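Report on the following structure.
With one protein chain withheld, the remaining protein chains of the complex are depicted in position.
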């Protein structure tokens, strides 16, 4: 009865901060997920095409360098065009430039299509717990 | 033609912070003033009676412990009653409890009769320069 | 007429009992104190509230706590303030009293306290522990899992409330920094009584710990006179039965000198306690303190750096506590938030550096120790001479004759014939020796050090140099080099 959900990880755009996504990827694997680890500097298009190919259930995107908004301008439209209506989208890291109140920027990223938006420097486990909850709610786990 | 003005110094109320008033007193003397140095914990009444006795031209009061307002409640009325309308009144130190904006509390102390109100930790010279200016303006120097 | 000779001798207990009640009768809350019940309450406290046990545990485990300053009049606010401190990792919490309380003006305090309670405003610069009394203050003690220490007042109300240090012994700071006319004889009489009270509790198995503050050097000034007073405090407190003490060491900012003093001070106190037969009085730690003028209110960076410097020195010297001010020290009484951010900086250093257990040695530290030891011994020997072997009799004569002296004192009975300045590396040296009983060799040594600075600055050191040095820390410049751009 229980399926193994497929999760895509990686940093978006030109972001090189790879450590967080490496930590998350391994933690996901250790929690029993199938992980497609794209590493750093993944284009939005690559996230979308890999999601199509692998029938992924979620993308856990990271961006630390502050330019996520620029990188993700057309992402939501494209993923909808690609028929990825049902995929869970999470993003975490340092999402804008400078010190910010995570609550304030959440709506921006929700509007870009993300289901969950995380503040800087959280534990990978927090995201994984949310993921399990969300996947279960959608009957995907 | 030139007179030697008489200046009273001291800390008011129960304030023990004596170093500042000692520094000021000596600096005043070295600038040629006659100084009546009352030291620490001088009551408002003592300032007034000594001012009457010595025909002082100014009082340079210090208060660092934050309770100057409590100590000076009736001071202005009493000094006017004592006929000290013409004496210059300066006060300096840490005038209230906690971090404060010196500009905000200035009106309070002006209302208590002070001609000049100084922020924490200033150079004695600043007060002495002002004093010379004010005394000259009043023809007392 | 010859004054009566006061000596270092344990007080008579009958006399004590009478005086104790007298003191407490000064204000109604004194009635809340029942001596035996107070001792029982003290004994019921968990280890985490017992100051000497907390310090001993910290030392054993190789860690440290901030010893901050905190006091605000309204009880609820005070509890909040202290809980905030505990959350920042502070295990040793002060109950700083307000200035009127320290001077015994309880009537005046009551009026203001009532207004504070009504308006919620902090019109007093501390917590008025006498007016608050035992019942109220026990609420404070019971609300925060930490040990409490009264600051600036010595009353059995504090003991009955569960505060586990007792300010007593020859509190030079009270006399030399807080009072205008008190004589050294009056100080001695006042405090012998107080110390005996703590001794009375010790006889009943309640060990109240005392921090020795000594004659506060309010400006850059060598510590030798201060250390002498710490030793005298220890000897006289131990005579009255005190069992646990620890010295505050006033750090002046020259790292070599600060570390030398931190190393030397407990060692010297121990030596003298042993020499005079007080082997059962333990020294349960050593607490460096932030003493010179703080960086200017607007220089928050400098304030953090100064705080971190002392935290670092304490950590490197493996102390178990550090007496730290908040970054708002020069601005005013700190808020909960400034306390929190200040003490979490210190805690970071404690956790990261203290726990590395670093074996650190500074060149020149032995020389600083040697010089300070020579100075301390010269003064104590003179005191013993003057007192025919009795430290208290000798002390009184020493102060009266300026054999012990310190600059900038508000107390008019202090000679104030001495002055300190920094040398070319920021260490404190004697510029004027007054009647300090130092050999010419010692004096020459200081003059030599000051001469190095005079050479750099191209002018003689004098009173004005000493005044400028009041600000060397607050301006983040410990002498030495001229500004880079010049």
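Letters A, B and C name the chains as they come in the text, with residue numbers starting at 1 for each one.
Here is the rule we go by: a contact is a pair of C-beta atoms (placed from the backbone, for glycine too) under 8 Å apart; a residue touches a chain by one contact, two chains touch by 3 or more.
Computed from a prediction, not measured in an experiment: that's the story for all the values here.
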> Considering the full assembly, with which of the depicted chains is the omitted chain in contact?
Replying inline: A, C
> Hey, which of C:305, C:384 or C:451 is the one touching the hidden chain?
Replying inline: C:305
> From the list C:83, C:351 or C:435, which touches the chain that is not on show?
Replying inline: C:351
> Which is it among C:17, C:412 or C:481 that touches the chain not included here?
Replying inline: C:481
> Of A:50, A:67 or A:141, which sits in contact with the chain we cannot see?
Replying inline: A:67
> Of the residues in chain C, which ones touch the absent chain?
Replying inline: 58, 61-63, 88-89, 91, 253-256, 295, 299-302, 304-306, 308-309, 311-312, 340-349, 351-353, 355-364, 425-426, 473, 476-481, 484
> What residues on chain A make contact with the chain left out of this view?
Replying inline: 14-16, 18-19, 22-23, 26, 39-41, 65-67, 70, 94, 96-100, 120-121
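Please note the rule applied: only the chains that are shown with their structure count from here on.
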> When you draw the chains as points and link the ones that touch, which shape shows up: line, ring, star, complete, or other?
Replying inline: other
> Between chain A and chain C, what's the gap in Å when you average each chain's C-alpha atoms?
Replying inline: 56
>> On a C-alpha centroid basis, what's the spacing between chain B and chain C, in Å?
In response: 31
> chain A to chain B: how many Å between their CA centres?
Replying inline: 66
